[in-house]
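My questions will all concern the structure given below.
Some chains have been omitted; the remaining ones sit where they do in the full complex.
Chain lettering (A and B) follows the sequence in which the chains are written, and residue indices restart at 1 in each chain.
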Amino acid sequence: MSKSVFVGELTWKEYAARVAQGDCVMLLPVGALEQHGHHMCMNVDVLLPTAVCKQVAERIDALVLPGLQYGYKSQQKSGGGNHFPGTTSLDGATLTGTVQDIIRELARHGARRLVLMNGHYENSMFIVEGIDLALRELRYAGITDFRVVVLSYWDFIRDPAVIEALYPEGFLGWDIEHGGVFETSLMLALYPHLVDMDKVVDHPPATFPPYDVFPVIPERTPACGTLSSARGASREKGELILRVCTEGIAAAVQEAFATPS
Amino acid sequence: MSKSVFVGELTWKEYAARVAQGDCVMLLPVGALEQHGHHMCMNVDVLLPTAVCKQVAERIDALVLPGLQYGYKSQQKSGGGNHFPGTTSLDGATLTGTVQDIIRELARHGARRLVLMNGHYENSMFIVEGIDLALRELRYAGITDFRVVVLSYWDFIRDPAVIEALYPEGFLGWDIEHGGVFETSLMLALYPHLVDMDKVVDHPPATFPPYDVFPVIPERTPACGTLSSARGASREKGELILRVCTEGIAAAVQEAFATPS
């Protein structure tokens, strides 16, 4: 049996031994099943944070929990909207409850360090609520040393030189990167068989008014579902992103758990 | 009895008459009770959207519902964190339920147009969830023509000239505007007796790593609670903001309800 960074591929004894070391970091990818345009599969938001988690885990000797496969409802300005067929989303309370339950269980195992790596923009606040409710419960149980880090892996692309390399014609913001150059490049680097660059629809970046309307007005989203064109994506960019994210996150995680709680 | 834009100040007959007109827009301020530094009171996030709602309502003949006084938990990077005394926050489900209940009731009244004007960054996603759950219920009840607009009033400051006027030394992002120039200027224009500019703590803008840690590490927030200095605030800036927001939002609301659903 191979030594895996994936918790699901360990026996409980192997896992218990790791947790018993006291400082083992658990990484939980939090994704979604969501349309990503005509050129890309729908589990991008699971695959990408899982891949980043795997690389980070190998680097800092952490473990990766089975990723959450479904996320919060796609919003028009960040994911196109929840009206697309295929996009399969949870109510906020369900996502929050899932995070809360997992933290409660990890604490029971003896783990005290968790990183939630988000791959779907809309998940963030429901993850935060799950953490808050879980830590509240843990305090009731007398556990006060459980620390959680939350991050969205794309937030680690901060170096202007990297942004310039990725977006030589100018960066337009993470909000419209849904199915665009960023995610597509990463998929090309990691899962090229799940991308079909010939199907990329080359449209101008989506623009939205400074408000949201519900029920969603589908016509405001580009018909293909992406919010910016993936035309500029490349495997090389994906490899750059992966390297920068992995290095940045590995360092951040170590820093975050080094500070005393 | 004065003709008021505030629903709470109308009799039910007056309200019913307005709703019966069919196109009456309801505005709901959604705020918080949250620390806003040493120089400002804690109900800023209620007062400001309520004031904007009032001005918008007067301009477009809309009505303003009683504002939500408590909001979602303050996050470190946008509000300093939920560890401050005074900051009094709701669980996500409570805020979501409140929004859902109010929409259900408005629909019963016959209203079909609602604007949720958010004054507290952290509320957004829980408002969205409340809307989604409410519209789902309304569909079960056979009501499909209820339209909701959600906005944060600061998102209507988009004109570079205005931003330049407000931040001659450079704009650093809405995220760290908590208790800073923007909110303080508006308060100076609207409620100067609730601001004490002498108590402004002049600190450099808060900076945060690209991840969040829970439980919060209080030291990462400037001790006074603001995320950027309010030193540059002025009544004149507040009046500018108010005018730009009111005009922008009034136009946006009319546009949003003009498009057929």
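What to note about this one:
Quick note on the criterion: a contact is a pair of C-beta atoms (placed from the backbone, for glycine too) under 8 Å apart; a residue touches a chain by one contact, two chains touch by 3 or more.
Keep in mind that what you see is a predicted model, and the values were worked out from it rather than measured.
A single sequence accounts for all chains of the complex, and while 2 copies are shown, the assembly in the file contains 6.
Rule of thumb we're sticking to: only the chains that are shown with their structure count from here on.
If each chain is reduced to the centroid of its CA atoms, chain A and chain B end up 28 Å from each other.
The residues of chain A lying in touch with chain B in their complex are 72-73, 75, 82, 91-93, 96, 122, 124-126, 128-129, 131-133, 135, 147-151, 155-156, 158, 209-215, 217, 248, 252, 255-256, 259, 261.
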